[in-house]
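I'd like to ask you about the structure that follows.
Here the complex is missing a single protein chain, while all its other protein chains stay put.
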Amino acid sequence: MDSMTLIAMVSIVTAGLCMAVGSIGPALGEGNAVKQALTAIAQQPDERNSITRTLFVGLAMIESIAIYCFVISMILIFANPFWSHAIARAGG
Amino acid sequence: MDSMTLIAMVSIVTAGLCMAVGSIGPALGEGNAVKQALTAIAQQPDERNSITRTLFVGLAMIESIAIYCFVISMILIFANPFWSHAIARAGG
Amino acid sequence: MDSMTLIAMVSIVTAGLCMAVGSIGPALGEGNAVKQALTAIAQQPDERNSITRTLFVGLAMIESIAIYCFVISMILIFANPFWSHAIARAGG
Amino acid sequence: MDSMTLIAMVSIVTAGLCMAVGSIGPALGEGNAVKQALTAIAQQPDERNSITRTLFVGLAMIESIAIYCFVISMILIFANPFWSHAIARAGG
Amino acid sequence: MDSMTLIAMVSIVTAGLCMAVGSIGPALGEGNAVKQALTAIAQQPDERNSITRTLFVGLAMIESIAIYCFVISMILIFANPFWSHAIARAGG
Amino acid sequence: MDSMTLIAMVSIVTAGLCMAVGSIGPALGEGNAVKQALTAIAQQPDERNSITRTLFVGLAMIESIAIYCFVISMILIFANPFWSHAIARAGG
Amino acid sequence: MDSMTLIAMVSIVTAGLCMAVGSIGPALGEGNAVKQALTAIAQQPDERNSITRTLFVGLAMIESIAIYCFVISMILIFANPFWSHAIARAGG
Amino acid sequence: MDSMTLIAMVSIVTAGLCMAVGSIGPALGEGNAVKQALTAIAQQPDERNSITRTLFVGLAMIESIAIYCFVISMILIFANPFWSHAIARAGG
Amino acid sequence: MDSMTLIAMVSIVTAGLCMAVGSIGPALGEGNAVKQALTAIAQQPDERNSITRTLFVGLAMIESIAIYCFVISMILIFANPFWSHAIARAGG
Amino acid sequence: MDSMTLIAMVSIVTAGLCMAVGSIGPALGEGNAVKQALTAIAQQPDERNSITRTLFVGLAMIESIAIYCFVISMILIFANPFWSHAIARAGG
Amino acid sequence: MDSMTLIAMVSIVTAGLCMAVGSIGPALGEGNAVKQALTAIAQQPDERNSITRTLFVGLAMIESIAIYCFVISMILIFANPFWSHAIARAGG
Amino acid sequence: MDSMTLIAMVSIVTAGLCMAVGSIGPALGEGNAVKQALTAIAQQPDERNSITRTLFVGLAMIESIAIYCFVISMILIFANPFWSHAIARAGG
Amino acid sequence: MDSMTLIAMVSIVTAGLCMAVGSIGPALGEGNAVKQALTAIAQQPDERNSITRTLFVGLAMIESIAIYCFVISMILIFANPFWSHAIARAGG
Partner (left out) sequence: MDSMTLIAMVSIVTAGLCMAVGSIGPALGEGNAVKQALTAIAQQPDERNSITRTLFVGLAMIESIAIYCFVISMILIFANPFWSHAIARAGG
């Protein structure tokens, strides 16, 4: 188990878990928001526009949290500074 | 337990867990959204169109989170940069 | 514990767990959706068609998440690239 | 602990856990669906037919998730490719 | 710890856990279904027949999930292919 | 730790856990069913007979799940094929 | 750690845990049933007899599950076949 | 760590845990039952007697489950057959 | 780690955990009972006496469960038969 | 790791955990009781006295459970018989 | 890892965990109590004084549980008898 | 791993966990209290002052629990008596 | 496993987990806030502006907590002082 293998293994596991765990909160939160938007439209059809607008702003903010997790997973797989350093050191 | 075997094992486990854990949130969230859409249609049949439209936008955003997990699982199985590097090193 | 045995063991465990854990969310989500559809039909029998249509679209999207898990389990059992590589290496 | 014993052990455990864990979600989901169907029939006896029809479609979809788990358990016990390969190798 | 002992141990544990864990979901699900059936009968005594019929179909489907678990436990105890193979190998 | 001791230990633990864990679901499910039966009788005393009959069918089905667990525990303690085989082998 | 000590230890632990874990479900289930019986009597004092009778049948069935656990604990402590065998072997 | 010490340690731990875990269910169940009895008395003061009588029968059945746990703890501490055997063997 | 130290350690840990875990159920149960008693008094001030009497009987039964745990903790600390035996053996 | 150090360590950990875990139940239970007392006073200001009296009796009983835990923690820190014995033995 | 270091480590961990875990129950309990006090004041402004008085008595009792935990943490850090003994022994 | 390193490590971990775990209860409790204060103001705007005053007293008491955790974390990082002793011993 | 590899591994894991766990709370909290905003708009369309303004302030504060987690993950990956120190030491 040399140094590079270890860093590779840890990066793979972390990338997967980060996205997996990080999908729970946003998915449930968005589900709640969408659910209530539909109720609100059914109650006040005339406010359809401002409800939809507020919903989209809210979904964007919640989605941004899921995207932070996705970004960190991607960084760990494709732009991992620790891995780059290990390759550089191995090739040096 | 050479280096390649370890990376393969870790990739397999992570791909499976990432999709498995990552399916819980979106599935429950979509279930909630669909559930409320049906209630809303029953309450306001005339708003059927705007309810369905809002539902589909919401489902798309929640589904996207499940797809992030699926993408990461697929990357880990079929386009894993750490695995490619290990093969290259072994063949070099 | 040679390399192939390890990969085989890990693939078996991951395939089983991925499907098992991945069945919880979709099954509960679909249960919720079906449950509400029945309530909606009881409330608004005249909207029976649009309720059923929306329900089927929703079930399809939730089922798709369960199918992602099933696909990954099948790939790990029958089309596992790491296993193919290990066999190729062993036979080479 | 030779290679075949390990694969056998892992297959047994995974088959059992996969079915056990995979029974929780569908059973609860079906319970919810049936529960609501009975309420709906009590509320709208005249819609008995369309409620029952929708219930059966829904139960079929949820049951299908339990069956995916059962299929994977059966594959692991009776048609396990890793086990076949191990036997072939041992007999070769 | 020879090979047969290990397989026997693992089969025993898995059979027990599979049935134990697999009893939670169906028992709760059936409890919910029965509970609601009683409420429905109290609300609509005239629909007693169609409620009971739907209940029995639902219970049958939920019970079938518990029976999958029981079947797998029985297979692991009395018709375990891995155990048969181990005995054959030991006797060969 | 010879082979028989291990099998004995594992059988004891599994028998106990199987019954213990397997008692949770049925007990709660039956509690729910009984609870609702009492409410239903209080609401519709005239339907006392059909409520009680449906309750008993339901309790029987839920109890059957607890009995599956009890059966498996008893098999593991008193009719364990792996243990019989170990004794036969030891005596042979 | 000879063989008898191990079996004794495992039997003690299993007997205790089996009863402890097995007390949770029945106790909560009976609590629910009793709770609802009191409500039902308060709502329909005239049905006092049939409510009490149904309650006792229900409590008996739930208590039976707790008693299965108690029986298994007692068997493991006082009539453990594996322990008898170990003593016989040690004395033989 | 001779044989007697191990049996003593295991008996102590099991006795404590059995009572501790076994107190959760009955205590919560009795709390629920008492809680509802008070509500029922407040609703139907005239039924005070039959409510109290039913409550006491119910509490007795739930308390019996806690007492099973207490009995097993006491047996493990003061009348443990495995411990008696170990002392007899040590003194023999 | 001689035999007495081990028994002492195990007794200390078990005594603490038994009381700690055993306090959760009774405390919550009593809280529920007291809570409902106050509601009942507010609803039916004239039944103040029978409510208080029933409450005290109920609290006494729930408190008795907490006291079982306390008794076992005290026995393990101050009247532990295994410890007495170990001291006797050490002094013998 | 001599015998005294072990007993000291175990006593410290147990004392802390016993109080920490033992604070959860009573604190939540008392919170519930106080919460309902305030509601009851708001509903029936004239019963202020008997409500407050019942509340204090209830709080005293729940607090007593927290105090059992505190007593055991204090005994373990300042009057630990196992520790006294260890010191006596070390000094003897 | 000499004896003093071990006792110091254990004391640090226990002090921290005891306060951390011990803060959950009281904080939630006080939150509940305060929450209900505000509702009660809004419902019965004229009872403001007796509500506030009862609230403060209740908060004091709940806070006392948090303070027991704090006291034990402080004793473990600043007046730990086991630590004093270890220092005395080291210095002796 | 000399003695100072161990104490440093343990202090760091404990300080972090103590604050982290200790933030859950108070934050949720305060959230509940604030939430209800807003409802109360909306219901009884005229009682705005006494509601706000009671809220602040309550928040102060809940916050004090969070501050106990913070204090213990700070003591462990900056005024740790065990660390001071270790430094003194190392420097002596 | 030299020192740099260990620090790299730990940084990767911590960065991933910190973001993953830290996404759960904010996502659920924002989901709740958005959900209620939509209800409020449907109830009081005329207050649309002050509701939206309050919502955005609230979302900003909740989002800030998610951003603290993201900041710490980024610091650990790209500006880790411990890693810088390790590189400096290795290069020195």
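Each chain carries a letter (A, B, C, D, E, F, G, H, I, J, K, L and M) given by its place in the written order, and its residues are counted from 1.
Operating definition for what follows: contacts are C-beta pairs under 8 Å (C-beta built on N, C-alpha and C of every residue); 3 or more make two chains touch, one makes a residue touch a chain.
From a predicted model like this one, the values you see are computed outputs, not experimental measurements.
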Residues in chain L touching the chain absent from view: 1-2, 4-5, 8-9, 11-13, 15-17, 19-21, 23-39, 41-43, 45, 48, 52, 55-56, 59, 63, 66, 70, 73, 77-78, 83, 87
Interface with the undisplayed chain - residues on chain M: 1, 3, 6-7, 10-11, 13-15, 17-22, 24-26, 28-33, 35-37, 39-41, 43-44, 46-47, 50-51, 54-55, 57-59, 61-62, 64-66, 68-69, 72-73, 75-76, 80-82, 85-86
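Throughout what follows, only the chains that are shown with their structure count from here on.
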Number of steps on the shortest touching-chain route linking chain B and chain H: 6
Starting at chain C, fewest touch steps before arriving at chain H: 5
Same-site or different-site touching of chain D by its copy chain E, using the half cut: different
Rotation, 0 to 180 degrees and nearest 5, that superposes chain D on copy chain G via CA atoms: 75
Distance from chain K to chain B - Cα centre to Cα centre, in angstrom: 43
Centre distance in Å when chain H and chain K are each reduced to the mean of their C-alpha atoms: 30
Shared interface positions of chain M, touching two or more other chains: none
Pairwise touch network: line, ring, star, complete, or other: line
Pairs of chains, among all present, that meet the touch criterion: A-B, A-M, B-C, C-D, D-E, E-F, F-G, G-H, H-I, I-J, J-K, K-L
